[in-house]
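With one protein chain withheld, the remaining protein chains of the complex are depicted in position.
All chains are identified by letter, namely A and B, in their written order; residue positions are counted from 1 within each chain.
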Amino acid sequence: MAPISYYLVLAIIMFFIGILGVLIRRNALIVFMSLELMFNAANLVFVAFSRQYQALNGQISVFFVMTVAAAEVAIGLALMVTIFRTKHSIDVDQMNNLKG
Amino acid sequence: MPTVNDFLLILPEVVLLIWALLILLIDLWIPDTKKYYTAVLSAAGLVISAGCAFALLGRTGSAFSNMVVLDGFSSVLSILFLLSGLAAVALAYDYLKRNAAQRGEYYTLLLFSIAGMMLMASANDLIMVFLSLELLSIPLYILAGFFRPRLASEEAALKYFLLGAFSSAILLFGIAWIYGSTGHTDFPGIVASIDGGRANYLLLLIGAGLLLVGFGFKIGVFPFHMWVPDTYQGSPSSIGAFMTVATKAAGFAALLRVFLVLFPAEAPIMAGILWGLSAASMIFGNTVAIAQMNMKRLLAYSSIANAGYILMAFVPYGNPVIAQEAVSSALFYLLAYALTSFGAWAVMIALEPAESDGLLLQDFSGLGRKYPWLGAALLISMLSFIGVPLTMGFWGKFYLFKTAVDGSQIPLVLIGLLTSLVSAYYYLRIVMFAYFKPGEPQIQPGRWASVVAVICAAGIFVLSFIPTPVFQFAAQMIMGMK
């Protein structure tokens, strides 16, 4: 069995790859995929610590996170598809209709 | 088995959720020409839920094995959320009709979101905090895009969604580290673990920092504010008004409770970060608002500045005496801000024509002469935003500044005072347009927005004569916290 630190470092790297994706990509769908990476990293931390403490309450959280991710994907993809129908682009930076 | 007591303590939330489901079903049989029935029904649900919350006022206890707690803090905030919801329904009715978006889903989703906020104010477990945050956000993502296929509304929703999910992910990562530090997600378990010396300080600190970033997005303080102006401008105005008040209050509710209960030991480090966030928000919000000619964007930047004001009192939260005072002055300010903000938005919604992205300041020209009541409401709201005496805004700022002085945050108070002076410029410019420029504004059909504006203005004015009892009530209510 590998030390818990291996899993945690993996989760942290994954989380930061996700953050980078959110910050640097302009495609809304890829931003969304990066968000999924971030949620997965959090799940990994929960499961790793849950193993460490031999307690199941951390794993319950993973269950809820998966459900929330499913709810978010429904909303997010509906929004992206509908905005694509209106505009034929999902480039976040081109959303100049509202001036930032 | 769950006891009756468990359900009793979350009765307002349960009533609201069941009511939302009933509206969803009943709305199917309400023809498009009679959608006011749906609005009236949802208002009735909010009133009944508020009645339950009033009846529970003063009661304390925890339900479902410490998943939620009921105390004065959560009761007062629940009532604030429900009244905000009532205002959002009243503002929406004519506005949605004008924009040909009269759909029952609006009310169902609004009620879901309010239930999420109420649960967030009483959440006593980090998983509950996360889930109620999602329950309040997901309906709001849709409500922000309610005017689809209008592009501005869709873009507002997408931006809000992406940044909202981003902040949720950061928050969740923080929760995971706190779990790692203590082995618990429920507040009593975490506190016991910290007090017992079993918790790891470093991991806890990482968790606290990530949580602060996550909440920072929700309350819209300076470096995490990018979604605020675009989302408020592109969303339907009734939702913009609701978000400036209720979402912000919900974010503060969770922030205050989590930090006061879980992280008193991290206060020395957190105080510096909170200081920076507060000062940056006040300076940034107020200076950028000067350049805004669009009323919705101006109110959005003003909301960033106001988040900074509320955070100011919370900087010295490590001191238990100050913390009590900070929470009661934050509650008081949230009430004052709710009245003021709804007043300003309501005046705008009363005048806003269909398919608009918000009024320009010039569009208020001549308001004072043509519609004296609406003009007076606008005037009172603006004075209250600035913090002129004889308004609730004055007392709100007074108590916040007083708390910050008691916590020896003199530089922050000076920044607050100076930025308030700066803000007077842009708030008074609106008043100048309304009273001293000639123009012919046209009030839109439907009187509910005007009614809300006048009620809020009256509230700002009348309550300013009895600030001390209100403040003492807030202070008394939070005594049972922790």
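Assume a residue touches a chain if its C-beta (ideal position, glycine included) is under 8 Å from a C-beta of that chain, and two chains touch if they have at least 3 such contacts.
Everything that follows uses one rule, which is that contacts and distances are computed from a predicted model.
Only one of "Sugar ABC transporter permease", "NADH-quinone oxidoreductase subunit J", "Heme exporter protein B" or "Carbon starvation CstA family protein" fits the UniProt record of the hidden chain, and that name is "NADH-quinone oxidoreductase subunit J".
Within the complete assembly, B:Tyr141 is the residue of B:Tyr95, B:Tyr141 or B:Phe259 that touches the hidden chain.
Where subunit A meets the chain that is not shown, the touching residues are 1-10, 12-14, 16-21, 23-27, 29-30, 32-34, 36-37, 40, 43-44, 47-48, 50-52, 54, 56, 59-60, 62-64, 66-75, 77-82, 84, 88-91, 93. Against the chain not shown here, subunit B presents residues 1-2, 6, 10, 17, 21, 24, 63-65, 67-68, 103, 105, 108-109, 112, 115, 119, 125, 127-128, 131-132, 134-135, 138-139, 141-142, 145-146, 148-149, 157, 200, 202-203, 205-206.
By our rule, only the chains that are shown with their structure count from here on.
Within the complex formed with subunit B, the subunit A residues making contact are 8, 15, 18, 22, 28, 31-32, 35, 38-39, 41-43, 45-46, 48-50, 52-53, 55, 57-58, 60-61, 64-65, 68, 71-72, 75-76, 79-80, 82-83, 85-87, 92, 95, 97-98, 100.
Every residue of subunit B that touches subunit A in the complex is listed here, in rising order: 127, 130-131, 134, 138, 141-142, 145, 148-149, 151-152, 154-159, 161-162, 165-166, 168-170, 172-173, 175-177, 179-180, 183-185, 226, 229-230, 233-234, 357.
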